[in-house]
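Data block below; observations after.
Now for chain A:
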Amino acid sequence: MLQVKLTGTLQSAVDDEAEVEIDAATIRELLTRLVERYPRMSKHLDEGIAVSINGEIYRDNWGTQIPDDAEVFLMPRIPGG
Partner candidate 1 sequence: MPSVLVSTTINGDAVEYACPQDETLLDSLRDRVGLTGVKEGCGTGDCGACSITLDGRLVCSCLVLGVEANGREITTVEGLSDGDKLHPLQEKFIEHAALQCGICTPGFLIAAKALLDRNPNPTVEEIRYGLAGNLCRCTGYDKIVRAVQAAAKQMRKK
Partner candidate 2 sequence: MPQDTSYTHQKFNVIGTRPKRPDGIDKVTGRAKFGADTSAPGQLVGLILRSPHAHATIRKIDTSKAERLKGVKAVLTSADLPDLTDGDRAMLDILENCMARGRALYDGHAVAAVAAIDAQTAKKALKLIKVDYKVLPHVTDVDEAIKPGAPIIQDWVFTAGVEPKPKRPSNISQRTEFGHGDVEAGFAEADVIVERSYKTEQTHQGYIEPHACLASVRPDGSGELWVTTQGHFTFRNICSSLLGMDVAKLKVTASEIGGGFGGKTHVWMEPVALALSRKANRPVKLVMSRDEVFRATGPTCSTSVDVKIGAKKDGTITAATAELRYQNGAFPNIWGMLGAMTSFACYDLKNVKSIGYDILCNRPKVAAYRAPSAPMAAFGVESTMDLVAAEIGMDPVDFRIKNAAKEGTLASYGPTYGPIGIGPTLEAVKNHPHMRARLGKNQGRGMACGFWFNFGGQTCTDLNIGIDGTVTLTVGTVDVGGSRASLSLIAAEELGIPYDQVITNIADTASLGFNDMTEGSRGTFSSGMAAIFAARNAIEVLRKRAAQMWEIPVEAVVWEKGEAKAMGKKHGNLPQLSLKEIAAKAPNTGGPIAGHSEVVADNAGVSFASHICDVEVDPETGATKVIRYTVIQDAGKAIHPDYVEGQFQGGAVQGIGWALNEEYIYGEDGRLQNAGFLDYRMPVCSDIPFIDTQILEIPNPNHPYGVRGVGETSIVPPLAAIGNAVSNAVGVRLSHVPMSPPRILKALVEASGS
């Protein structure tokens, strides 16, 4: 079971929970389960989000593996200059 934390405006899509529990081994599973449980997340996923796994920031590449006890953060995708 992953403790998934959400930052910024993503929180409002999960009924203002700062943290949700999800069972997932890849980013794809994580995102699928999230949308199943919180349909309002799908709008944010369409916009593209970033996933921080153990402090490293990943794009929403489905295949990326998530280790069992990883610290997972969802955040909006960050633009750069």
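The candidate set was assembled so that all candidates are chains of the complex that A comes from, given by their letters.
Note that in this section a contact is a pair of C-beta atoms (placed from the backbone, for glycine too) under 8 Å apart; a residue touches a chain by one contact, two chains touch by 3 or more; residues count from 1.
For clarity, every value in this text was computed on a predicted model and none was experimentally measured.
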Direct contact with chain A in this complex, candidates 1 or 2: 2
Interface residues, chain A side, partner candidate 2 - complex: 5, 7-9, 11-12, 16, 47, 50, 52, 54-59, 61, 64, 71, 73, 75-76, 78-81
